[in-house]
Every structure is written in C-alpha cells, then in structure tokens.
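In this view, the complex is presented without one of its protein chains, the others remaining in place.
Chain naming follows the written order as A, B and C, and within any one chain the residues start at number 1.
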Amino acid sequence: MAWFLIKRLAQSVLVMVAVAFLAFSLFRFVGDPVSQMTGVETSVEDRERLREELGLNDPFALQFLRFTGDLLQGDFGYSYRTRQPVGEMILDRLPATIELGVVALLISLVVGIPAGIYTALRPKGVTSQSVLLLTLVGVSIPTFVIGIMLIFTFGVWLNWLPTFGRGGTVEIGWWESSLLRPEGWRFLILPALTLGVYQLTLTMRLVRAEMMEVMRSDHIRFATARGVPWRRLHFRHALPNTMIPVITIIGLQFGGVIAFSIVTESVFQWPGMGLLFLESIRFVDIPVMSVYLVVIAFFFVVVNLAVDLLYVAIDPRLRVREAA
Amino acid sequence: MLDYIRRREGLWLFTRSPAAMIAALATVVIVGGALLAPWIAASNPYDLSTFSLIDGLKPPAWLPGGDPEFLLGTDDQGRDMISSILYGARLSLLIGLMAMLIATLLGVGLGLLAGYFGGWVDAVVMRVADVQLALPAILTALLIDGIARGVLPTALHQELRVPVLTLAIALSLWVNFARTARASVMVEKNKEYVQAAMMQGQHPLRVMGVHILPNILGPLLVIMTVDLASAILLEATLSFLGIGLPADSPSLGTLIRIGMGFLLSGEWWILWVPTAFLVALVVSINILGDFLRDLFNPRLR
Amino acid sequence: MRIQRHFRPALCATMALGMAGTAAAETFRWASVTDPQTMDPHAVNAAPVTSFLNNVYEGLVRRDGDLAIEPSLATAWEPLEGEDGWRFTLREGVTYHDGAEFTAEDVRFSYERAASEESDVRSWFAPVTEFRVVDDYTVEFVTDGPNPLFPESIANFLIMDSGWAETNGAERPSRDAENFATRNANGTGPYVLASRDPGVETRLTPFDGWWGEDRGNVTEGIFTPIGNPSTGLAALLSGEIDFIEPIPIQDVARVENQDGFKVIQGLETRVIMFGFGHDHEALLYSDDVSGENPFTDPQVRLAVAHAIDVDTINRVVMRGTVEPAGQLVPEGISGYSEAHAGRPAYDPEQARALLAEAGYPEGFSFGLKCTNDRYINDEAVCRAAASMLAEVGLDAELTTVPVRNYWEQLRADDYDMYLLGWSPGTFDHEHPIRFLMHTQDDEAKLGSWNFGNFSNDRVDELLPMIQNELDPQARQEMIDEVVAIMQEETAYVPLYTEPLIWAAKENVDLTQRADNFFMLRWVTVE
C-alpha cells in the first residue's frame, strides 16, 4: 500500500511538471502582453524596452527554467495587468472557487446519489423514466444557458436572489467564506446550482448504472437468498460496492467542475479563479494564466490522491494484504 | 459493430423504445437539414449578398411584424434564423463529428497500444492521459488555439480556425477513448481468440486491428455518441466564452453567443431559437447513446 | 478588503468621521466592464484607470461636463513670456487624504514620476524640455515650441503626494511587480479609496477635507466590474446596482420601458472609421488582384465611402444611436471643421462609376480586418459594411480579431482595409492629425497609429504649425486645410461617432461626459 501511494505520488509529480511545461509553453504563444500593458501613446522603442525588461526576448528554454525555478521557490511572479503578485491574486480568489465547487459537488452528490439509487432500484417506474429523461435534457443544455435562465428567473423576474458577485462573506484569516451567513448563501445558491446541475446528472446516471450492475452481482443475489432485509441490502451491500467506481469518476469529474466553474463564474461574475483566468485571457496576462493552470493541475492531482486514499478506506482488499 | 445492429434484437428493442425512435428521427432531420443546408436554406449566412440589413430583427412569422418569408425571424444582420441555424448546425456537427473522430482515432490507437503492450508504453500513454485529464477541456482548447496562433501566420490561423478548434476539442476528449479501449483490450488480450492469434505469430498490429478492435467497438460506439454530444456542447461553450469560432462562421454556439445579447431586448428568438435547436440535437444524440449503451450491455437488458 | 491593512489608523478615523457626518447615507453601486488594473495614475494610460482615478486624484486642470478645461489644483495658467511654455499657479490650502499639504514639490515629484522611463504617460511630456518650481505655489513647464494645447493635454496628469510615495517606496510607477501605489491611493480628490479588491470590488468614500464644493450626496461608492453584459444588465434590473455603463444598444428600449430605470445616452468623442493600407504594394487577401493595391487610388477609396450606407447601419445595427461623421473628430471637439461638415453620400451608382474609372469595373476582392470586442457592435458593423461593399463589387473577406491581437496585426501590416476607432485624447483635432494623418515617424513619435502610413507633405508641414499656432483663427484655418486633404484624398472613411449609453435607476442624477469618464462627484441619489 505504501508503494501504491508512493507510485501515485511520483506520477502526480510527473503530471505537475508536464503541466508546468505546457502552461508555460502555451502562454508563450498567446497574444502579446506588451501591447496590453501599454497605452495608446506608447512608442515602439518603449514597447521593445519593456519586452526586454520582461525577458520576453530570452530563449524559450531559459524562460521556462526561470518560470519553474520561481514556481518552486513559491514565487509565482507578477501579473502583467495589475502588477500584483500572482500567488496572492490566486490565493485571494481561491476560497470563492473552492466553496462554489464544493457546494456544487455536494449538491450533485446529495441529490445525485439518492436519485441514482432510486432509479436503479425501480428502473421501470414512471418516476425513474421521467427523471432519466430529465437528466438527459440536463446534460444537453449548455451550462451558460442554465445560468442565464436562473439569473433571469430568480434574479430579475422573481427578484428573490442576487444575480451577480459574492456578498455576505465572513473572513476567517485570509479565507473569505460565503458559508457562514445566510446572506452569503443567497449569493452562492444560483451559481452553485448552475455548476451542480450538470455534475448532478452525471453523478446520478453513473450511480444508477453502477448500482444496477451491483444489484445483479452474485453477492447481492446471495444476500437476497439469505433474506437480508431490503433496506440493508440496498444501502449496506449494494451502495458501498457502487461507490468504488463512483468515487473514481467523481475524482475525475473534478476537472469538469473546474472547467465549468470558469463558465459559471463568468456568467455570475463570481469572483473566483475562473473569472480571474478569463480576465487574464482577455488581457493576455500570461503569468496569471500559467499559474492558474498549474494550480488547477495541482488540485486535480491532490483530489485524485485523496480519491486513492478513500479507496483504501472503503475497500478492504486494498487495505489488508492477502492473509491465510 | 454493424452485425450487432443488424441482429434482429437491436431493431426489435429499437421499435420498442419510443424515445429512441423520436431521437433518431430528430437526429436524422437535423443532420439531414444541416447536410442539405446549401440547397434548402433560404439564404447563405456566409454569402453577404444573400441577405440584407434591411430585413434585420424581424420576429418569427406568427408574431406582429413577422414576415412569412422568415419563419423564425431574422437576426440583427437580416439573416434568416432558419438558414443560420441550418448552416450553424452544419458547422457544429462538422466540428463535433471531426473532433469525435479524431479523438476516437487517437484515443483508441493509444488505448490499444497501451493495453496490448502494457509496460512502459502503457505507463507513458496513461501519464499523458493524466496530464490531459488535469487540464479541463476549456484550457486544452486554449492551449491548442494559443499554439496555433503562435506557430501559424495570422492569415493562416484565421483560415484554420475551424480545424484548430476541432483539434482542441478532440484533444480534450481522447482520454475517454484511450481509457475505455485500454481497459477493453486488457480484457480481450487474455481471451483465447487473441491468444490464438498471438500464438500463430501474427503481427501485433494485425492482432490489434483485425482481432481486438472489432470486438471492443461496442463500448466505443457508446462513447462516440456521448462524446459527439459533448463535443457539440463544448464548441458552444467555447464560443460562448469567446474563444471558439468568430461570428462570421456561425456555429450553433456562436449563434447562441450572439443571441445572448438580445436576451432582454425583446428579440428573444435570436437567442432561444438556436438554443432550442442545440438542446434538441444534443438530447437526441444522448438518447441514442443511452439506447446503444443498453443495447451493448447485455446484462442491462 | 486586504487594503485596509495598509492604511494608517489616522485615515480610518477620518473615514469614520466622514461617515458619521453625513445625514442620510447614500450608498451608490456602479458597474462597468473593466476593472481599473491599477490605482497608480502614472503606470497605465488606459481609460478605465484614468477615468476611475479622477475620482481620487486630481490634476492641475480638469474637465467639466462639456469637456472644457477648468481650474483644479491650479487656479490659473498662462503662457510663459520670452520662452515657450506655461506657468501654473497652484491652489493653496489643499490637503491630501492623509492630511499632507499639497505644494509645488508634489507637482515636481509627479512630473518626474510621470515623465520617467517607467511611466506609461510620459508621451504627454514629450514637448517639455524643462520643469521649474518657481515658488511653493507656482510651477513652470518649458516646452520645445509654442504649445497652445499643453494645459489641455495634461488634464489627466494626476498629482501624487511626494512624501507618501517616498515613504511607501512608490517613487516610480511599477512595471513588473506591484508597489504600494498599485493598490493604494492618496490623492487630493473628492473621494478616498476606502478598500480595493482587484477585479471584485473597489469602495470610495467622500474626502471631508476636499477643497471643492461641487459634489453630490454619495456617501459610499462601490464599484464592481461585470464582464458579461447580460449579467450586468440583470444586476441593474434586479436592483443590485444603481448604475452601469455601458449597456448594449439593443437593450436600450428594454431599460427605458422598465419602471424605475433610465438610459442616459449621448455621443462619445470616438469616431469609427475605415483605414487603408496606403503604403502596401499589393493586396494581401485578394483572389483577383495581384501585384497592385487598388486602395492607393483615391477614387477607389472614395468609392468605398460612397458604398457604405451609414444611415442604415445606424438604424439597424446601432438602433439610431450614432451620429454620422465626416471627419476624424466629432462635432463639438475643438478644431472641428465647420467648413467641411459634409460626408460622402450613400451612392452605390457613384461608387461603381468611380471603380470603373479607376479600372475596376467588376470590383475586386480584398481583406477587411475588424475587432470584435473593442467598439460597440464592431463586428456587426463590419459585416454590414462588407455586405454593402459587396453590392458594388467590392468583395470584402472579413476577419474579426479580439483587440488583444488586433494592434499587433495592424502593426504587422496584416490587412487590406481595417476598422479603427479614434478618440482624441486631448479633445482637439490636432490629436488625430498627429497620430493618424502625419507620416509615420518613429523618432518624433508622429503618425504612430497611422497604420497604413498615409503620407501627405502638406499635412506633415501643417502639423507643427498647428501645434505652435496661438491664434485660434489661424489655427482653425490650418486644420481646415488638413481636413480638406483628408476628405479629398479619402485618407480614411469616417463612419459615425460612437454613442455613450449608460443606464441607471430613475432616482440617480448624474452627468455624462463625452469622454466616457464617470465622475462620482456628479452623482446625486434622490
């Protein structure tokens, strides 16, 4: 097991290095930061001088080495646009994105898992069939359309919920949290729903498929033949066995949450990393974009390591080696 | 793959599933309309001389101010909505299909290699897949677009906008195929018909292509369907974020992005007509994917 | 949020007092597309920054609601006698937000800061050869020639406290890393920067010690950038914000018809025009013309002007919000040529005739390059224009590019014809002549946005004369001559003046300035 973890860790590091390289080389090619940093009346020599100062004329390899070296030292550089330290900018926006993502993921799990179980256990029921059809429609509507529809329904038309931004936050150290005051939740609920709906439908369909597989397995048949009460059968036998593949996929879905949080944050003007990233694209703010990419990969890697650990917790086959 | 469908049970199940039939019908109509767009559309949104600014912002025909010539109204440029949508669907489907095919080729190819050879080939392919997974599709699209922008001259890059976007979407989808193909290959590899072929000394490429591949097409076909839907949605999302196609090559996603500007202004049809169309298309494809999934999973039958 | 840590306790106390002193607290929330990227007035010369900072910092002079120059930190100014340059008499008794006193030393410091290598606004001081502090309240700028417009050109030259900047290590604008002035401000302006969360929220509170009187009743101004126009409008209509600029043209009717909201609409100073590659040897994007560039022929350029129906563009694409333009500046800007007010009429016949005369009876194809996120409905305008040009046989292959790549491509001469919007930074006709009409001259920093390098000896000759002429009458005549050349040669095809479309709640009273600067002090909430 130790080896399993070490191996995963090594793989993670590899992934991080590769992403850092991609991040860097990618943004090496996006637009020209200098023309963004300067105003209308800056002369050509001034631009060239700035280019030189920023090291944009250095060889590619040198620029990359400088980039990774700085990253490792915790120096994420400075934004071309605001001149702020990128690390601080990302850190500032981090809580917003994490809270949004976590709440969306929770919505997707809290609703998706029971719905998946229900539709798996009553596959032929009218409710199940309608829920299934509904989720199909759910995965087929672009996230941004869902967001805009929610804004206009609950914000403009019913005027129940705020339409943009993140209010009612409470600061805990540097972490600004929406979760501690009802006001914060009012701002959070629409974006989280938007982001959660897509994940919800995915989770639900996945749980359903896995649950149906598990319900057909021999050990469930045996448990049925032993007269194990239905409730226990479904929740103590079928569900945990269902969760093993589901957890993997949820770990992988994290990428989806991040990707669609960019869209959601853009629609709701939610001040998270995704919005920062989009702004950075607009202004060709290369350092911010690169660091964002690295941070996302880092989270992905961490979440998937956590998933591996969760496996070990759930599955005794990984926990204990063959005895006897 | 085809003999699967050819078999009576496939057809029989199909006729028993109204959802699948409706979805298939809708898909056929939409794809047909998109294919035939140059012949059935009233105007060509790429040809500036076939529409006129004078006709701009006409509502659908049944509304006051509507013009029967433009059944679903016109946009701010005077383009017939139906024509725009047909051409848009054409582009969306083209991008979706091409992206899906590229992803299939790439993913299945790498998955086959990884599953068949194992060892370091497997390790390399799966690490690359990990990196790919760590970067959400939107970021991948940016990467490809960015590199293309850097490497290609501007004019060429503009020309290659569609291929570049297609490639970007394809690259964000291939992992799915690779993982599925790899898992299937690892199962198939130990089946005796493969062992027989290996034992006979057949070339690995032949074993993979002639023997294994046809046997793992079932699950791949399901992913192809689902990923076609994802690709179309992804294109729409990228276009919405403004990193997809420019407005002069209006895919469904671009049309929705343009329509978003008219959400409140009263010209709702510019937004909702293409949106409804996109959703109908994607829902249909997804229903078909679901149907195929059930078909290929004998245990679910 | 974070900024409060950096503030001194004394300042917090001032703020608290300010809050308590006001009878009815009026919180005013407003939104715009872009966040000012820095709070440093000399680091970035971009409209969102200067516009916002004019609420916090002040210049020697400022512009009133009609863009006319009026005294600000300088109470009076006059040309120097015996040499070229200007003398400014400074206002006495002005203090900064932190209590420090405003003196001529601050002007010197700010001048040196703004004219430094690191500054993005140093071009304003290109003509300045010497700066002198005469006494605590008098300063002199010596220029390399008579410079009648110098006071106008430094309306956005904002004065920073030398002591504050030195204490906090912000003596120079920062290029790569941020410095203290990036997120903090200490000006003499009517509002204090109370907190700043870049990209999210910036709060302003009234400065009790402000010298001026002309200030509305806002007790707290909260600015939020909202990038997505639909979201922004939704925020206004749901009542979460009081004011937003700009709103999309197509939503004007909707906001106007909604109870409790209004649209404030005016003309901006930006003229939208088409430019040509005058010095290109050949067309880049043509299927049928090679080895020559038809646009070098003035007749062809005039044909373009006649082919475009600006009125229809105005009616359909811009929904009647724009004013057709015939010059590089809109009416009302100083130097506008009344003598040449007309513009080529929409006349496709004439256009075809001109093309035939120029040797292109069937027209030709070429590449048109436009932005898609810079000007209002820029892409739609280009598409409309392209379809109109197609009518007369000019087959434009339209490419639209986000602005982040646009200038780069224009500088690389990657176009046959292009879209450009120009707003005269000095609100004088000399500005576009300098940047758009004069032959490219990198040394002298002239013609630097004249991408197609339109070159006319007479224009080049007239520009310095215009710059140095103190007599308004004579100056106007010279400008008229340049305009005449522009129109005769069809150096550019001006289309229209862009509108400014702001939206607010009904109970908000404010002043819209044509340069799209939003001044919080002109806001009164009823």
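Criterion: a contact is a pair of C-beta atoms (placed from the backbone, for glycine too) under 8 Å apart; a residue touches a chain by one contact, two chains touch by 3 or more.
In the analysis below, contacts and distances are computed from a predicted model.
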Just to verify: the chain that's not displayed, which of "NADH-quinone oxidoreductase subunit M", "Carbon monoxide dehydrogenase", "Peptide/nickel transport system ATP-binding protein" or "hydrogenase (acceptor)" does UniProt list as its protein name?
"Peptide/nickel transport system ATP-binding protein"
Which of the chains on display does the removed chain touch in the whole complex?
A, B
Who touches the missing chain here, A:59, A:74 or A:227?
A:227
Positions on subunit B where the hidden chain makes contact:
3, 12, 191-193, 195-203, 211, 214-215
Residue-wise, where is subunit A in contact with the chain that is not depicted?
2-3, 6-7, 217-219, 221-230, 232, 236-237, 240-241, 314-317, 320, 322-324
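The rule we apply is simple: only the chains that are shown with their structure count from here on.
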I'd like to verify one number: the distance from the centre of subunit A to the centre of subunit C, where each centre is the average of its C-alpha atoms, in whole angstrom.
39
I need the residues of subunit B touching at least two other chains; which ones are they?
149, 260, 263
Mind pulling the subunit C residues that touch 2 or more other chains?
230, 234, 237, 373, 402, 405
For the subunit A and subunit C complex, residues of the former touching the latter:
31-32, 35-46, 49-50, 53-54, 78-79, 81-85, 89, 92-93, 148, 151-152, 155-156, 159, 162-166, 171, 176, 266-269, 271, 275-276, 278-279, 282-284
Which stretch or stretches of subunit A touch subunit B in the complex?
11, 14-15, 18-19, 22, 25-31, 132-133, 136-137, 139-145, 148, 152, 212-213, 216, 252, 255-256, 258-259, 262-263, 266, 278, 281, 293, 296-297, 300-301
What residues on subunit C touch subunit A, complex-wise?
1-2, 35, 37-38, 43-46, 117, 120-124, 174-179, 182-183, 197-201, 224-228, 230-232, 234-235, 237-240, 373, 402, 404-405, 407-408, 425, 435, 442, 445, 448-449
